[in-house]
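Note that one protein chain of the assembly has been removed; the remaining protein chains are unaltered in position.
Let's look at subunit A:
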């Protein structure tokens, strides 16, 4: 096995690894997106209630009565946290994408070099 071939194999492995990581993080993003949507909906519903409304939170198997303003604050905090996570994940996705593209270009270059002197196959 030539040196070039070994290098190509290494690059391919790195590329696949980057793809796998990217896939994992994209999945995490979808999950966060879903949570963000759900919390948004809850926030909208809470906003429609008047101050005297009874709000409960399911904690374990029990419904615990909550203060409406407190509930709103909690959901708001949760939303902020999720938005922050989304931003973090987005920048991670960008980095991984760039990495994958760089690997791909490297692979193409190596392939061209491997095919070049032999005259292509």
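In the analysis below, a contact is a pair of C-beta atoms (placed from the backbone, for glycine too) under 8 Å apart; a residue touches a chain by one contact, two chains touch by 3 or more; residues count from 1.
Everything below uses one rule, namely that contacts and distances are computed from a predicted model.
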Chain not present in the shown complex, as UniProt names it (candidates "RING-type domain-containing protein", "Elongator complex protein 4", "Protein HGH1 homolog" or "Prefoldin subunit 5"): "Prefoldin subunit 5"
Candidate in contact with the missing chain, chosen from A:14, A:55, A:95 or A:114: A:55
Listed residues A:32, A:75, A:89 or A:110, member touching the removed chain: A:75
Sole residue of A:73, A:101 or A:115 that reaches the chain not shown, by the stated touch rule: A:101
Absent chain, residues of subunit A that touch it: 19, 22-23, 38-39, 41-42, 45-46, 49, 53-59, 63, 66, 71, 75, 78, 100-101, 104
